[in-house]
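One structure is given below, represented as structure tokens, and several questions about it will come after.
Here the complex is missing one protein chain, while the rest keep their positions.
Right after this comes chain A.
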Amino acid sequence: MKFRKNALACASVLALGAGVAQADPVTVGLITTLSGGGAGLGVDVRDAFELALQMNGSDAIHLVVEDDGQRPENAVQIADRMIQSEGAQILTGIIWSNLAMAVVPAVTAQDVIYVSPNAGPSALAGAGCTPNYFNAAYQNDTMHEAAGQYANTLGYQNAFIMAPNYPAGVDALTGFKRYFQGTLAGEVYTQLGQTDFAAEIAQIRASGADSIFIFEPGGMGISFMRQYAQSGVDLPIISAAFTFSQDVLPAVGDAALGVINTAEWSPDMDNEANVAFVAAFQEAYGRLPSVYAAQSFDTANLILSALAAADISDLDAFRTAMRAADFDSVRGSFRFGNNQHPIQNYYAREVVSVDGVLTNRIVGTAFEDHQDVYAADCAME
């Protein structure tokens, strides 16, 4: 089988002759979560990536999409298959940090490029950084650092902080505390996948806090906000974008109105690339894009820009082109730091209702040109 494929490849090369070598499309493998409870995020990543390819009109990329079911072992198998039998030279798409940790080190060791559209575990940003890994989204801590920083701006003195008890949850609270200057009225780890927050809300009620920081992505945040709205406790909430992104807002409902959440992007950002992106996304899919969609859209355009500038068969040249990040980001400014993670602005967004649809709009800036703390541990220059 393999022999036949190679033979075919040889034949087609011969058929092209010695004239101008028509560049074959590069196979990009998109591994993301399209089934189960986390499917909404993966659907946004896939849709935005495909939209970017359509809008660009380029046939430089042959896209292969597969569902990881939010399971690390699936993601690893899919990555192997994409590289070995589909000949994928670039992989992307993974949402979750634990899946990224299972896939990225093995993939990049085979000189396949991995571009992250969402997960940014600290292990890949510091000493574990590698030239074949690019993060086009954010490093996990930074979103929460921005929330901590903006809590200072808002004058919060005594925060109750809460996150699920798993690595990204610990990173979230660590990130928040790194910049928050007030005291903590309470620090609570909830269970991953927890659906009932009555016990935590009772503690918040009794804690004497003046504000709440939460990181409860997906269904956990929806449950918490619904129950919080019914509880009669009325403290301001600050969070990172994950808990209040476009994919969950309709399900949270009006309980989310007024919540401040930090992100590197917002649907109302007024730059040319973003206006075009948001309009095209709404036109194509009939809904507003989430932050995951925005990151995936940037990921696709970043890869397209590098493929236009360099041939991927010359990996060094291709990586240099990737590092240049010469594309119109929907975030406005975008550049890579030494660890190939973004140096970018982080904004405070407020959940508002526009024509009956809940969405976010920017109300302030938390950081300008912010870089993650792990970059200092990365040996790359």
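Heads up, the rule we're going with is that a residue touches a chain if its C-beta (ideal position, glycine included) is under 8 Å from a C-beta of that chain, and two chains touch if they have at least 3 such contacts; residues count from 1.
In this section, contacts and distances are computed from a predicted model.
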Name the absent chain by its UniProt protein name; which of "Deferrochelatase", "NADH-quinone oxidoreductase subunit N", "Branched-chain amino acid ABC transporter permease" or "Mycofactocin binding protein MftB" is it? "Branched-chain amino acid ABC transporter permease"
Specify the residue from the set A:A251, A:A309, A:A324 or A:I362 that touches the hidden chain. A:A251
Of the residues A:S231, A:N271, A:T320 or A:T365, which one touches the chain left out of the display? A:S231
Contact with the hidden chain, among A:A109, A:A199 or A:V357, goes to A:A199
Taking the entire complex into account, which one of A:A209, A:I222 or A:A321 touches the absent chain? A:I222
Contact with the hidden chain only, please: which chain A residues? 34-37, 39-40, 42-43, 165, 170, 173, 184, 187-191, 193, 195-196, 198-200, 202-203, 205-206, 218-223, 226-227, 230-232, 247-248, 250-253
